[in-house]
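One protein chain is absent from this view; the other protein chains keep their places.
Note that the chains are named A and B in the order they appear, and that numbering of residues resets to 1 at the start of each chain.
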Amino acid sequence: MAEDSGTLWGLVEEFVTGQQDSKAAEVASGVKDGDFTVLQVVESLGSCLANTEPRTRSRGVQLLSQVLQQCYSKLTEKEVEVLVVFYENRLKDHHLIVPHVLQGLKALSMCDVLPPGLAVSVLKSIFQEVHVQSLMQMDRYTVYMIITNFMKIREEELKNLGADFTFGFIQVMDGEKDPRNLLVAFHIVHDIIAKHYNLGPFVEELFEVTSCYFPIDFHPPPNDPHGLTREDLILGLRAVLTATPRFAEFLLPLLIEKMDSDVQSAKLDSLQTLSAACAVYEQKELKEFLTSLWSSIRREVFQTASEKIEAGGLSALQSLSSCLSRSVLTADSEDYLDTVLNNVLQDCKHHLCEPDMKLVWPSAKLLQAAAGASSRACRKVTSSVLPLLLEQYSQQAQSNQRRTILEMTVGFLKLQSKWSDEEDENGLGAFKAALCSMVYSAVTDPSSQVHLAAVKALTVLGTQKGFLSAADIDLVVGHLTRLILMETDLQSCNAAIEASGSLAKIHPSAFITRMIPQLSSRLWTEPMEINANDNNGIQGNALRIRCLEALAAVSTHQSIVRETVPILLDYVKQAQEGKAAINSDDIVSVCKSLHQVAVQCQPDAESMQFYHNAVVPCLLSLTVQAAIQESGTPSTEHVLLQDAVVSAMVPVISAACTYLSPEFGASSVSRIVNLFLDGDVSLLSENNFSCKFQPFQMDASTEPQSRLVALLMACVCSLPRKVEIPHLVRLLQHLLSLSLSGRSSFAYSTSSKCFAGLINKFPTGEPLDEILQDAARRIESGLVDEPNRIQAITLLAWVTKALILRYHPLNGQLTNRMIDLLSDRELGVSVADLFSLLVSDSADILNKACHADIRIMFRQRFFTENVPKLVQGFHSASRDDKPNYLKALSHVLNSLPKQVLMTELPSLLSLLLEALSCPDQVVQLSTLTCLEPLLLEAADILSVHMDTLITKLLSLSSSPAMAVRITALKCMLALTKLPLHMLMPYKQQVIRALAKPLDDKKRLVRKEAVEARCQWFLLGSPGS
Amino acid sequence: MKDSLTLLSRVSAHPDSRCWFVAWNPTGTLLASCGGDRTIRIWAKEDTNWVCKSVLGEGHQRTVRKVSWSPCGNYLASASFDATTCIWMKKTEEFECVTTLEGHENEVKSVAWAPSGSLLATCSRDKSVWVWEVDEEEEYECVSVLNSHTQDVKHVVWHPNQELLASASYDDTVKLYREEEDDWVCCATLEGHTSTVWSLAFDQTGDRLATCSDDKTVRIWKRQGAGEEKGVSKDEPSWKCILFYLYRCCSCKNPLSNALATACGDDAIRVFEEDAGSDPMQPTISLTAHMPRAHTQDVNCVAWHPKEAGLLASCSDDGEMAFWQYQIPSRGASK
């Protein structure tokens, strides 16, 4: 002990007189280790605390406070008491000492064992002895922290102080200038109010001391290390100002005044604060100010050019109207909601009669905002506005004006549906006849713009529960059918298709009887017939596509799906039989529609099962039949076997298999696998074939059959992982063989994909390892086998991808193999392209939708493991091979999330800049695409490379490849967001250089050049 | 006519900006150019190249619109959009700004030194023309402010051998001024142009004045009834437009041959000459050279070399200067 106290004396001495700061930590760890107690530390400081030189006393207190900050959790109640008394006394000491005293008190304020009464005592001392606002920023911050801590652990005691606490704090923060401190102070005031501390007579003072910062005008310095934003302060202050209705009488006049400010941000802040305040206010706080508030909001919405302020004003009005709607009406009180709505109607309604004038939309939006607040408001506004709009529609002759009126009407109708759940009786009932007659007349208006609005109105009316009668619905469906089949304007037709989709869900039978038969019959209209009496200008082909889109769109109800799917499949069947002159584009369109139907069916298991049973066997039957017919013919000519058609069927079958239940899925998949492995045709509806289906046979005669492996893939690779696939190992063997020696690129690459899709989901374990070993061995031998090298690298790439996604340990080895192959004379270029496959999402396989095993952050991991190797490979590669490495690298970088790339950018930037000089246009393009989003974020890193970057981008802006020119110019535009000082030295040079692409032969390039150049002109120029 | 104007060389004079004006010094050893980059540059020929000898960059805050050499060649005056006129003194290689003339309310558009060297004229968008006197101590004093124009004054030039000043304006007129009992007065207004008159040039004798305008014409005016000949009106010789020619431009009379060159907003340079033996009162003038696309943008100014016959300098919005050799076409070829 004696020895310990000697050590302690020594440490104290060295800290206080020796000015060795590190000794404080040693004392603290001594206390923590139990070598000496805090009271011993105080004792050992005795002499210097009594020293006449303030600096020495200050140093002593500093030591004690630093120790306490480390050890406050170890203190006993008794120690805390002694220390608090000690520190309180010291608050009266020399000003040099006060900061250290506050540090000590802050440490003590975090002690759970703080004895009762001391918090109050400390605060009283601070309020009394310390003039907080003459302290340094740091020390003021400490005071706020002490108060915050006490409020957390001694709320009840502090509340016993009554209004004195509130008053004390008002004095503490009065005059605060530092934004960091203000943020804390705002939090304290908010808590004072929210936790119901006694404000006593100081409500106005508390409001004054905070509201003087409104509106916040703070612009963080560039590179602000505190990361404090303007938004933080705005929200902090707003929480205070809107914390209590008791501030209302002060806040509302302030908001009204600031809304009239010339500063846009002040207007916006005032409007948003008003919205927030209305959420806690009641009618009694607002009533005095309603007229002024409304006229300010109206003025801002009418006058502003800024969408933000308009949105702020509308939301403020809505909050206001909500607040008034909430208030309970008593028999004798005035209905202020009614008063405000009357004002709004009076000031806005007449503008609705001027559909050509600028104020028409602001007025409509204000009315809709007010109406959107409550059912009561909505009823009042719509009942006044709708008759006017209906009357206006009949009076206006110009289609522009009619469109505007219709669009406004749609806005009001939509609001109505927002409240219809609460209402027993639909508020629109009285207008039904008039509304219907307006919309029906609009939908036959000569102007397509009017149609568009009318279709929206139809949709809204049709979705209002029970609003339209069955006869009306039939009429609506008739109109939509007419628009789909006859309307020459594509936009109107598309809108009608979309509307049909929404309404079919609610009124399926009307669509089944009125629309689908018409669509179906038009599907079969021969092009010749249409052209013969061509009076509506829609070509046969376009009409067919519309019918297909509409059939898909309306398939939103099970009963409709049962009608539409057979129609679509029948079309494919006709193609198989060669009955009609159907080309591959037609079948691709049918497949798109089938796919859309599947996607719409997915949420409903019953529809899905119907769909699967109807579609999968049928498509397989038809294609197998076609393939068998074609077997032995040298080239595949059958329409159903073309690459585009088979590829279009893949998503259809995929979507039909993605959500199958395990039981149903297993039975279905086993029949499909049997078909492909053993030629078992029992699944197929049509199964009377001249020869056997042998897709894995791999001779010239069965080549058409091998193509259908794509459909096998679509099925087996998209099943949920729970569904077991029979004969999986045998299937994989066949796929491997076909991948490595298939003849057509379509066959071997889909076979590779199928193999990859299956091993991605194959459970970990020995069987998988064996399969992979075998695959790796066969790929290696394929790589030396001259005619099949391309097959081998394709398979290698897909297998590598499958393993990267699931983090399989073998992925590194395979990726290394791919990196090595970048130097291969013959294959290097193709391998470089295959790197894009490794990291990008593929549409038909190995994605989330088909339940692939994809680990999070696999790209980041791939990046970290392989980019250094690619960079190194680039440096050691021969000149001819370097572009391959750059290309591979730029594919990898392109796929990465921006944040990840940012951290790596410093090490990669010089390489990227080098890649910009690479003559390969693909490399240039992907490097530019990769750079563009980074330019904004990487100011610091870029600053040293500006010369090179600008020179290269400008030179690429005259590349022979249009896409490169466009992207280079986009980069030039992105650069303008960098700090001004980095750009100004280049401004004149860039403006001059960008004059050249203004005269590019391609319009799309000129467009980018114009944007970039105009933006460069604005740099550092007044008003920008 | 085809080969009558041959390009000798091109120089990027005011890169990233436009070159507004060029002026030869009286001996033709130096050429001054000025432009939108707020600088004046002094050029001299070394071997076959035109080399920038100095850049006068510190004098003006805005575009330098025109420059004028003093007859002695030791001073250069520059007019700028910053509302000032600077006087630069030549010191062996360098130039130093010795005086800044202030007074115009806004952009000074033109400056011209009188043949005596003791008078200087400036004009501005403030509609005024100012005459300045230079004393032995090189102090400049404004002796007259002439407010005859109703609009922006674009250009001022002095008569080659008399103290007669001419100005051109946005008000579509040309005015002539002379000193009368210690004060300067407007003594003639030439009306005829239908749009802004951009530029003026006297011939060698000073009897004829060429003006060019935004109305796309050049007009040639002749002094008539000058007192020394017919004595009709001794004090007030009248000027009559004797010819006009389409094309908007800045013009410059060749001091050696009376060939008139024009710089034009259609990017072309043209040279006109009076046919030999044509009636002095109704001369016939032919286009003897036409160089379309002489520059890639508007040509702003042309200037004949004071000593070397047929050497012409031009400058343009594209920031370049060009040097041309004019060869009077043989009679037969002029067709």
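Observations on the structure shown:
By our rule, a contact is a pair of C-beta atoms (placed from the backbone, for glycine too) under 8 Å apart; a residue touches a chain by one contact, two chains touch by 3 or more.
The rule we apply is simple: contacts and distances are computed from a predicted model.
Per the UniProt record, the chain missing from the shown structure is "Cytosolic iron-sulfur assembly component 2B", taken from the list "Cytosolic iron-sulfur assembly component 2B", "NEDD8-activating enzyme E1 regulatory subunit", "Small ribosomal subunit protein uS7 domain-containing protein" or "Trafficking protein particle complex subunit". Hidden chain, full complex: it touches shown chains A, B.
Looking at B:N106, B:N161, B:T189 or B:T205, the residue that reaches the missing chain in the full complex is B:N106.
Looking at B:W88, B:Y170 or B:W221, the residue that reaches the missing chain in the full complex is B:Y170.
Among A:K177, A:K284, A:K358 or A:K418, only A:K358 touches the chain that is left out of the view. On the side of chain A, the interface with the absent chain consists of residues 262, 302-308, 351, 354, 356-360, 400, 449, 961-962, 995, 998-999, 1001-1004, 1006-1007, 1010, 1013-1014, 1017-1018, 1021-1024, using the contact rule stated above. Although one chain is not displayed, its contacts with chain B can still be listed: residues 18, 36, 62-63, 65, 81, 106-107, 109, 125, 152, 154, 170, 195-196, 214, 265-266, 296-298, 317-318.
The rule we apply is simple: only the chains that are shown with their structure count from here on.
Chain centres here are Cα means. That of chain A falls 65 Å from that of chain B.
Across the complex, chain A is touched by residues 15-17 of chain B. For chain A in complex with chain B, the touching residues are 988-989, 991-992.
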